[in-house]
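What follows is subunit A.
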Amino acid sequence: MSKSTFYTSIGYKILMALSGLFLMFFLLQHLVINSLSVISPDAFNEASHFMGTNPLVQFLLQPVLIFGVVFHFIMGFFLDLKNRKSRSINYAYNKPSANSSWVSRNMIISGLTVLAFLGIHFVDFWIPEISTKYIQGDMSGMHNGEFRYFHELHEKFAAMPRVIAYIIAFIFLSLHLLHGFQSSFQSVGVSTSKTRMTFYKFGNIFAIIVPTGFILIALFHFITQH
Partner candidate 1 sequence: MASLNSGVPNGELKDKWTQYKDSIDLVNPANKRNIDVIVVGTGLAGGSASATLAELGYNVKAFCYQDSPRRAHSIAAQGGINAAKNYQGDGDSTYRLFYDTVKGGDYRSREANVYRLAEVSTNIIDQCVAQGVPFARDYGGLLDNRSFGGVLVSRTFYAKGQTGQQLLLGAYSAMNRQIARGKIQMHNRHEMLDVVVVDGKARGIIARNLITGEIEKHSAHAVVIASGGYGNVYFLSTNAMGSNTTAAWKIHKKGAYFANPCYTQIHPTCIPRSGDYQSKLTLMSESLRNDGRIWVPKNMEDVKALRAGTLKATEISEENRDYYLERRYPAFGNLVPRDVASRAAKERCDEGYGVNKTGEAVYLDFSSAITRYGKEQVLLQGEDANDNNLIKKMGQEIIKSKYGNLFQMYEKIVDENPYEMPMMIYPAVHYTMGGIWVDYNLMTTVPGLYAIGEANFSDHGSNRLGASALMQGLADGYFVLPYTIGDYLSDDIRTGPISTETPEFIKAEDDVKNTLSQLLGNTGTHTVDYYHKKLGKIMWDKCGMARTEPGLKEAIKEIKELREDFWKNVKVPGELNELNKELEKAGRVADFLELGELFAKDALTRNESCGGHFREEYATKEGEAKRDDKNFNFVSAWEYKGEPSDAKLHKEKLEFDNIEVKERSYK
Partner candidate 2 sequence: MNLTLEIWRQKSNSEKGALETYPISEVSEDMSFLEMLDVLNEELIEKGIDPVAFDHDCREGICGMCSLYINGEAHGPDRRVTTCQLHMRKFKDGDTIFIEPFRANAFPVVKDLVVDRSAFDRIQQAGGFVSVNTSGNTQDANTIPIPKDDADTAFDAATCIGCGACVASCKNSSAMLFVSAKVSQFSLLPQGKVEAKERVINMVNKMDEEGFGNCTNTGACEVECPKGISLDNISRMNREFITANVKK
C-alpha cells in the first residue's frame, strides 16, 4: 500500500473503521476486567495489577490505545468538518429521518459526549494512576497493605452525580456503537449481501450489552455502598 492509498475518501473511512474496531476490542476487555470487580475483588485486583504493571501493556499497548483514541477522534472531527463543507448551502426543508437513523447521522454528537466522558475518566482514574506509578514511582499497586485497585474503583462510585454522568456517557456510547459496529464492517468491505444483516444484528447486541455492562457495574458499586 502506498501513502496515497490512505489519503482518499475510502482510505480515511478504512482507518476510521480500523481504529473503531480496535477501540471496540479494547472496550470489551475493559468490560471483562471491570466485571471482575463485581464477582471477585481479588481477581479484579490481580488483573488490574497485571495490566497496570506489565511492560508490554504499559509501554506498547497503552501508547497504541492512546494513539487509537486520539486518532479516532481527530479523524472524526476532520471528516465531519470536511463532510459539512461538501454542501455549503443547506436544504431549507430537510427530512433526513425519512431515510436514515438518528444515530448514523449524529456520530459526531455521540462521539463528542464520549470524548467528554473520557476527560472525566482520565481525571478520575488514568491521571492518578500515572501519577502514582510514574511520578511518585510507586509500582507496588499496594495501599495500606493490600491492592488499592478495587477500593479506588469502589469509592469513585460513591457520588451520585458521577454515577449519573457515567450512565449518560454510556448511553451515548451505546448510540455511537449502534451505528459504529456494523459501519466498520461495511467500511472495511467485509460485509456482503449475505452477512450485512448479521453484522447489523450483532452490532446491536454489542452496542447494548457492552455499555449496559459498564452501567450495571457502576450501579453495583453505587448501591453496595449506600
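We take it that a contact is a pair of C-beta atoms (placed from the backbone, for glycine too) under 8 Å apart; a residue touches a chain by one contact, two chains touch by 3 or more; residues count from 1.
Regarding selection, all candidates are chains of the complex that A comes from, given by their letters.
None of these values were measured; they are calculated from a predicted model.
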The one of 1 or 2 that touches subunit A in this complex is candidate 2
Listed in rising order, the residues of subunit A that touch candidate 2 in the complex are 1-2, 5, 8-10, 12-14, 79, 82-83, 85-96, 98-101, 104-105, 107, 179, 182-183, 185-193, 196
